[in-house]
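One structure is given here, and the rest of the page talks about it.
Removed: one protein chain of the complex. Kept in place: all other protein chains.
Up next, subunit A:
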Amino acid sequence: MIDSRQASAALADIDDIVQRVKQSQLYELASLAAVWWGVLVFAANLVTWLWPIYAVYAWVAVDVLGVGGLIALRVFDPKSHPFGAGVGIRLFLIFALFFAFGYLVTNVVGHFGPRQLGTFWPIYFMLFYTLAGLWFGYAFVAIGLGITALTLFGFFYIGEAFPLWMAFVNGGGLILGGLWMRRI
């Protein structure tokens, strides 16, 4: 029989591994979401660069497919997720509020041009990524701050090719970040 100190150590080991499993599951889910959004954002930025006239349609499609993809992840594979079933509805509400606030800032309070829009939405999205990272793991913080810094660099220093820059920085960054999360 073991003593209470050894029993406490065993329970601490259990707690530690449970936390690691939960974080691993969260990273797996976040990785899928990041890669999915990354592919969409990459494509929409390319459309914006090559055929600016169709940019608005491309970005509406990204938003619909992006949020739809996340909800589909919940609907088709809910058992492997670390959180409860209510997260699907909350996820939808989070995105509804997210887009409503973004629209208010860019179209009502201010009147942003294409370059400002192309900068605001990624850094706004990455702000939430970074904040989430303070609770859920350093990978979110690294991806959020990294993409924000490169986006701002592009805003100030990249000229006509800004949408192409953003295709690689935002789209490519999310894809690489998502793949990196799977390896952590």
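What we mean here is this: contacts are C-beta pairs under 8 Å (C-beta built on N, C-alpha and C of every residue); 3 or more make two chains touch, one makes a residue touch a chain; residues count from 1.
In this text, contacts and distances are computed from a predicted model.
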Original post:
What protein name does the UniProt record of the undisplayed chain give, "Cytochrome c-type biogenesis protein", "L-lactate dehydrogenase, Fe-S oxidoreductase subunit YkgE", "Sulfate adenylyltransferase subunit 2" or "Transcriptional regulator"?
Top reply: "Transcriptional regulator"
Original post:
List the subunit A residues touching the unshown chain?
Top reply: 1-4, 7-8, 10-11, 13-14, 17-18, 20-22, 24-25, 79-80
